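Have a look at the structure below before the remarks.
Omission of a single protein chain aside, the complex is shown with its protein chains in their original locations.
By letter and in written order, the chains are A and B; residue numbering begins at 1 in each of them.
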Amino acid sequence: MSARIQTWMWAAQRLSAIVLAIAVLVHLGTIIYAVQGGLSGTEIVARVAGNGSWLAFYVVFVAAVAIHAPIGLRAVLIEMTPLPARAVDVVVTVALVSIAWTGWSAAFGLYGLGVS
Amino acid sequence: MAALITPPRNHPTYWAFMVHRLSGVLLALFLPVHFQTLSTAISDAAAFNAFLDWSQAPMVKVAEAVLVILLAAHLTGGLRLLAIEFLPWRDWQKNLVATAAALSLAVGLIFLVNGM
Partner (left out) sequence: MEKTLDVSIWRGKDDGAYVSYAVPVRESQTILDVVTYVQRRLDATLAYRFACRVGMCGSCAMTVNGRPRWTCRTHASRVVEDGRLRIGPLDNLPRIKDLAVDMAPFFDKWAAAGGQFQGDTTRTDDFANVQPDSTQRQHAEKGIECIGCGVCYAACDVVRWKPDYLGPAALNRAWTLHNDERDTGKDERLRAVAGDAGCHACHSHQSCTEHCPKHLNPTEGIAGLKRATLLAALKGRL
């Protein structure tokens, strides 16, 4: 992996960090608000199902996490485990794909509950 | 383990790094659990409501507050890093560490209190 690619990876991680800073504040705010009086499945679905804005928000949120977390984990694995570079890259790619897949599935799935 | 806190590592900006790394790893491990739970909400409403009932237990409430603190800690620590990397250097940085820590704790406590 060239120094140029690593530079872009660093940039991607910082950019996704900025996106996440905003998304997390929204998410935390929503959760704190939503948890008042107890959390219920109906309430979550009512808020998100069929709502295009929430879908868009979560799609972007998941994408940012899928970029941010694997690159962060990569540093931890390289620095604190004996795993060779090749193996680390595989683990990180798997993490990226699975976060994106499961996260987007959840977002679209919740949205889909309100569309018939 | 002692090697992690003995000098030359016994200073605030090093602890800030440790908190940031630890919270990042724990959050990354939490993500699959989170997405899995959400997919239950979509596919199996009964199971999801059973999960929500279980999550009312005090220990779970505390665990959730811990998660929120981890998230807030990672966020505020990350903002501090973004400031270091992108803004002109300021020597009162160490105050930012304390501010970040205080904010995270405050957010976590708000969450805990709100959910009761």
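A few points about this structure:
The rule is short, and it goes like this: a residue touches a chain if its C-beta (ideal position, glycine included) is under 8 Å from a C-beta of that chain, and two chains touch if they have at least 3 such contacts.
Note that the structure is predicted; figures quoted are calculated from it, not measured.
Across the interface with the omitted chain, chain B contributes residues 6-9, 11, 13-14, 17, 21, 81, 84-86, 89. Seen from chain A, the chain kept out of the figure touches residues 1-4, 6-11, 75, 78-80.
Definition applied: only the chains that are shown with their structure count from here on.
Distance between chain centres (mean CA atoms), chain A to chain B: 15 Å. Taken in their complex, chain A has these residues touching chain B: 14, 17-18, 20-21, 24-25, 28, 31-32, 35-36, 38-41, 44-45, 65, 69, 72-73, 76, 95, 98-99, 102-103, 105-106, 109-110, 112-113. Interface of chain B with chain A (complex): residues 21, 24-25, 27-28, 31-32, 35-36, 38-39, 41-43, 45, 48-49, 52, 55-56, 68, 71-72, 75, 78-79, 82, 85-86, 107, 110-111, 114-115.
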